[in-house]
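Okay, handing you the structure first.
Note that this complex is displayed minus one protein chain, with the remaining chains in position.
Let's turn to chain A:
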C-alpha cells in the first residue's frame, strides 16, 4: 500500500533534490520530443549546451538573454506574492519600451549620463501606469486582473504595431520592417562587455533582485504584500488601505516589466520593434513561478531560461532540431517544476498492507 502524507515542514535539501529531479525529467521528456522529431538527441543537446555554456562568450551571451527575463520574473514575483494574478508583464514591458522611446525623441543630443537615466525613468513610469490601471480597475470596480491585463496586452502590442506600420514612429523607408530608426549612441545602455552586448541592464537586474528580496523580507511594504496575498480581510480590519497597496504593487510590477523592455531595446537591439520583445513577458511568468515566487529563485530560473534561449539559437543552426522546441521545453520544465513544488510537500511511503 502506498501512503501519502503531508509533511509539516519542507527542508531545503528536499526542495533542491525535487527541483533537480524535475530538471532531469524535463530534459528526458524533451529528449523524447527531439527523438520523435527524427533528430539526434545527443547532437541536439550538445549543441544546446555548447551554445549556452561552450565558451566565455557563450556564457556572457546567456546572461544577456537572461536580463529581460530577470525583470519580468521579478515583476511576477511581486504581483503574485500579493496574490494579484497579473498576466500583464508582456504589455507593461512593451509600454516601458515605448515610453522610453517616446522620451528619447525629446532628448536630442543630451549626453548619455542624462539621456539614459531619463529614458529608464520614463520607461518605468510608463510600465507602472499601465500596471496601476489594472490595479485600479481591480480595487475600484472588482475587474479581474487576469482579464484586464490580458486585454491591455493586446491593446499595447497593437498600438505599437500601428505606430511602426506606417504610423508616426516608422523609420523612413522601412515600413515593411515595422521598426524605428536606429537609436543614437547617447541613448544606448552602456556596455560592460562590448563584444557580446552585456549591458548595464544586467547589473540593474541583479540590483533589482536584491532589492525585491529585501523589500519582501525586511520592509513594512513587503509585510503588506505578503499579508495581502495571505489574508486581505485581516489587513483591511487592521486599517491598511488595501486598494492603495494593490496600486503600489501593480506599479512596482509594471515598472520592473518596463525595465525588461528597456534592456532589450536600448541595450541590445538599438531600435524599437515588437518582435524582439514578444514572449519575454510571458516567459517571465514561468520564470517567476519556477523560482517559487522568490526573487533569488526567479534570478536562477531566468539564468537557466536565458541559457536555454541562447543555446537554442546555436542548436537550430547546428542540428535539424526545430527552434520551436525551446518554448516547448520551457513549458515542459514549468510543468515539472510546479509538480515538484507540490509533490515535495508530501511524503510517500510504501508499506506492506498488514492492515485492513
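FYI, contacts are C-beta pairs under 8 Å (C-beta built on N, C-alpha and C of every residue); 3 or more make two chains touch, one makes a residue touch a chain; residues count from 1.
Following the convention adopted for this analysis, contacts and distances are computed from a predicted model.
Peer 1: Just go with whichever of "Nucleoside ABC transporter ATP-binding protein", "2-oxoglutarate ferredoxin oxidoreductase subunit beta", "Cytochrome c biogenesis heme-transporting ATPase CcmA" or "Xanthine dehydrogenase family protein subunit M" UniProt uses as the name of the absent chain.
Peer 2: According to UniProt, the chain not displayed is called "Nucleoside ABC transporter ATP-binding protein".
Peer 1: Touching the hidden chain in the complete assembly: which of A:159, A:223, A:270 or A:296 does that?
Peer 2: A:223
Peer 1: Of the listed residues A:12, A:106, A:141 or A:237, which contacts the missing chain in the full complex?
Peer 2: Of the candidates A:12, A:106, A:141 or A:237, A:237 is in touch with the missing chain.
Peer 1: List the chain A residues touching the unshown chain?
Peer 2: 3-5, 8-9, 218-220, 223-224, 226-227, 230-231, 233-241, 355-356
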